[in-house]
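Removed: one protein chain of the complex. Kept in place: all other protein chains.
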Amino acid sequence: MDFALTQDQRMMQESLVRTLADASPLDRVRRFADDRGDTGADVWRALAEFGLAGVVIPEEHGGLGLTLLDAALASEALGAAVAPVPFMGAVLAPIALMRGGSAAQQAQWLPKLARGEITAAVAISESVAGARDGAGVTATNGKLNGKALFVPGGVAAGLLIVADTAGELHLTPGEALDSSGRTLMPGIDETRRLAELTFDDTPAEPLCGGPELLAALRDAAWVLIAADSLGAGQAMLEKAVAYAKERRQFDRVIGSFQAVKHMCAEMAAELEPCRSLVWYAAYAFDNAPPGVSGEASLMAAHAKALTSEVGRFVARTATEVHGGMGITDLLGLHFWFKRLGLNRQLLGGPERVREIAARLQGLSV
Amino acid sequence: MDFALTQDQRMMQESLVRTLADASPLDRVRRFADDRGDTGADVWRALAEFGLAGVVIPEEHGGLGLTLLDAALASEALGAAVAPVPFMGAVLAPIALMRGGSAAQQAQWLPKLARGEITAAVAISESVAGARDGAGVTATNGKLNGKALFVPGGVAAGLLIVADTAGELHLTPGEALDSSGRTLMPGIDETRRLAELTFDDTPAEPLCGGPELLAALRDAAWVLIAADSLGAGQAMLEKAVAYAKERRQFDRVIGSFQAVKHMCAEMAAELEPCRSLVWYAAYAFDNAPPGVSGEASLMAAHAKALTSEVGRFVARTATEVHGGMGITDLLGLHFWFKRLGLNRQLLGGPERVREIAARLQGLSV
Amino acid sequence: MDLTETPEMAAFRAEVRGFLAARRDDFAGGAAKDVLGWQRALIAAGYAARTIPKAYGGYGAEPDILKSRIIAEEFIAAGAPRGMSGQGISMLVPTLLEVGSEEQKIRWIGPTLRGEIIWCQGYSEPGAGSDLANLQTKAVEDGDDFLISGSKIWTSTAHAAQMMFCLVRTEPRAAKHEGISYVIIPMDTPGIEVRPLKTMTGGSEFNEVFFTDVRVPQSAVVGGRGRGWFVANTTLKHERGMLGDPNATEARLNALIELMKTETVDGEALIANPIFRDRLMQLQGRILAMKFNGLRLITAQLTQEPVGIAALIVKLQGCELNHQLAALAIDALGELGILYSDGPHLRAQGRWQWNYMFDLGLIIGGGTAQIQKNIISERGLGMPREPKPAVA
Partner (left out) sequence: MDLTETPEMAAFRAEVRGFLAARRDDFAGGAAKDVLGWQRALIAAGYAARTIPKAYGGYGAEPDILKSRIIAEEFIAAGAPRGMSGQGISMLVPTLLEVGSEEQKIRWIGPTLRGEIIWCQGYSEPGAGSDLANLQTKAVEDGDDFLISGSKIWTSTAHAAQMMFCLVRTEPRAAKHEGISYVIIPMDTPGIEVRPLKTMTGGSEFNEVFFTDVRVPQSAVVGGRGRGWFVANTTLKHERGMLGDPNATEARLNALIELMKTETVDGEALIANPIFRDRLMQLQGRILAMKFNGLRLITAQLTQEPVGIAALIVKLQGCELNHQLAALAIDALGELGILYSDGPHLRAQGRWQWNYMFDLGLIIGGGTAQIQKNIISERGLGMPREPKPAVA
């Protein structure tokens, strides 16, 4: 029994943190946020060089051949750095191809993805979080029609994986959907871009796996989002503690006031258990026997829901510890606040995700 | 616009507090709690002399002819004193008789009740909080059959008002139900006694009003319970503040620690708005045009639900402020803790009551 | 308890209603066509600056909280713009009335009431937030003048204001609370720089103001040299009363109910979700309680009864409830709740998201929730202050 990260995993995470400090410091994030024309290509390039673009892609296709747990550790670092990169698609699309794609499809797409030549996006919001504003995609005779909303990285992705309303998944090459079919959905979190995709007889190839593959993509996405929230929350806690140790009011550092200390203690007490849950949820996904994903799904759901709740609490509390400074743009704390805000809602708010958790256990119909 | 108690109401409440201090000090409450044979008759007698037995009974029938708001103020004082008396029936039964009884029924029962010769109990739990363990009462040809659970004061009441499963109300003289039909349901709160009533062709007279009268009894009961919780909560807050000002640890009174101060501040901040809501809910009941009880019902529901939530928070927090002393029997703080616990569940926990509030506004089907 | 209206009040209500009905054209669409003209008309009728003496440009009525409430209700019902507000009218004017010199009152109150002068407030500093008495902006004597240097933060209307009322340290050797003066400064004085302060909402609701040797005559002090702390505390009371308005919160609750009835996910109305519905009901209960608490406070003001805690909790609870309403709206909207700024799927112009963030700022500003709890426990419950540390 070994419930811990390996030495390699720790080194990878630490090294990624250093890479991000160079490639995506806060002022780089600010520029991305301020300019919708900025694609963040330089940041993604640096991370692709690091290997992140192919983190779960098998080595024979040019990737690192690592697990979802490794990807989650990367996601945690990205959340901590509020990095402006389309990482979710870089993990989910290879999973879709490995589990549901043909050998030809794998050979066609995985090496390109691994090299970071193109990015990928996965459109499953309607199937997971429910359909809004009449969205939903249908597939007939190799053509997609309809709309998919809230697609992370969808504006620029060179490969699209799309769920239809029957729960089947489809692969669409990026060039099949021109810019008129991709609309930016400007959201609260300016470090990641969501897209609305409009399909109009858009050619697509089917993937195998159906609802089971869809569940796997959902579970992996939930784990990645949970890890991102863990990292963002941990960063906010650390910033709050550091600020409280420095900021003086009433002739004391505010970190010596019991109210402030307890706010920080409560954040730590809520956040720390999330770490183990995220690890375990990723581990369960990696080790789930194919087709028997009940436990992995349940753990992913709980990781997503719990980090959402804790994320909101930490976002608010860390901001309060910073006093007025917390709500200004000067410190940029709000980038983390909003990252946690998006993570909470993306692919289902905690209430919806918990309801799915209940259903997975037969506790709800 | 005058949103305040009258001078008379304040004097009545203060005077009742003094009467309770004499007639029902904590050691009297303890004796009642320790001995199921103790009927608390002396306490009830003192309160009947005060006029409480007939607080809402019209003067022509020997009562004080006051309003539900006055009764709620009395209920608040009873909660603050954890008084072991069957007050709810003393308010609800006269309301049932005045709104749904014949002149003969009124003349037969109200003077006796006003004098405190007999007490009354109202059995509406199944209709309001839902049926458990197959409980429920049916009425045919002037005979009642079935079981009614959780009837406050039902063990000793000389007059029973009973709701049947169709929402109609019935009057049963106490002598029609002997002790074999009345079973004590020992609960967490030992300052009030609940009964299970078993009807076996028990003779009863119908009251008029049906579901509308049932709603009125429910609303009045909710207001009384809310007021009781307000009083019990306020007492716990005051005890916590007093203890925190006295108890020393680490060479300071614990009330100078910010954590303790904030616990007390949060209790006060949650509790104080309840006072105005309880007043308004009672006022709305007293001033609702007959048959148009929507607003009164909504306010009663919110008063019940909010005081339930706040009551739980205050019960726990005040206990925590007392440290280990809070959980001992030495201070008797637990009598208030448990009183709030019973009030929370009686005639519907807050979740159920809020669902009714939503239904009253057409927000739920 | 009697919430019915007296004949006198009913008559007053009719009068207000008549005034508004006759002038419906002046505020088509909810905004006054001629803002300053509308303000003058309201003062003349007694619906703005109502209790300010005539000599200083007000209407000169006796305070009557019921009439004020009727005015507020009828203006809301008619969709009519209220009289001007802002820190000049709500904070400077009461302060001048209480401690200003006759000359200051004559000079400043009238034009301020008429909307001819916009004011901003210079209290907080980067190093003096919760601990306001720690402010460092210094005013050094130079002949009959002061030379002011330092900086202020959270000055909400500084970019548009002609004047500022401001706290500065005039007596550097006096004790912390005793070396401060309250001064009035024209914003076009050389040496003043205003920089917008961007916040998490993306807007710049506040500014920073920097002073470099800003020359102000000593006669600009209000309420006496070194008395600024006590003068400002009078004014702060007025500010705290401004936050946590239960009517505004109730209006937001109703907007949220409407949203949850009309908005759908998978074709089902949000209100049909029992979790969100229960949270809505929880908030409704708490909002109603604060609304009635507000009525209780109004009555207590009328009868001059002490209310203690009921007043001290208004800011804490009011800001929190607004924040919670926005949180529920965002949660119920699901993924739609994370949209902001523009686009076809955005709901309510992103207002719920804006409120969620701005209201968090209000929880922090004007006395953080922690300071509020200190106040409630000390002033409301009589608990001891924290002991001073043995070593600074």
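A, B and C label the chains in the order they appear, each numbered from 1.
In this text, a contact is a pair of C-beta atoms (placed from the backbone, for glycine too) under 8 Å apart; a residue touches a chain by one contact, two chains touch by 3 or more.
None of these values were measured; they are calculated from a predicted model.
Here the chain not displayed is in touch, across the complete complex, with A, B, C.
The hidden chain makes contact, of the residues A:A163, A:M299, A:V314 or A:I327, with A:M299. When the omitted chain is restored, the residue from B:P186, B:G294 or B:G362 that touches it is B:P186.
Annotation: of A:L92, A:A148, A:I188 or A:V241, A:V241 touches the absent chain (contact as defined above).
The hidden chain makes contact, of the residues A:L110, A:A156 or A:C264, with A:C264. One chain of the complex is left out; on chain B, the residues touching it are 125, 129-133, 149-150, 183-189, 194, 196, 248-252, 256-257, 259-260, 312, 316, 319-320, 323-324, 326-330, 333-334, 337-338, 341-342, 344-349, 351-352. Residue-level contact of chain C with the missing chain is found at 274-275, 278, 387-391. Where chain A meets the omitted chain, the residues involved are 1-6, 69, 241, 244-245, 252-253, 255-258, 260-262, 264-266, 268-269, 272-277, 279-280, 283, 299, 302, 305-306, 309, 351, 354-355, 357-358, 363-364.
In this text, only the chains that are shown with their structure count from here on.
Per-chain Cα centroids separate chain A from chain B by 52 Å. The set of chain A residues that touch two or more partner chains comprises 257, 259.
Residue positions of chain C touching 2 or more other chains, listed in rising order: 370, 373.
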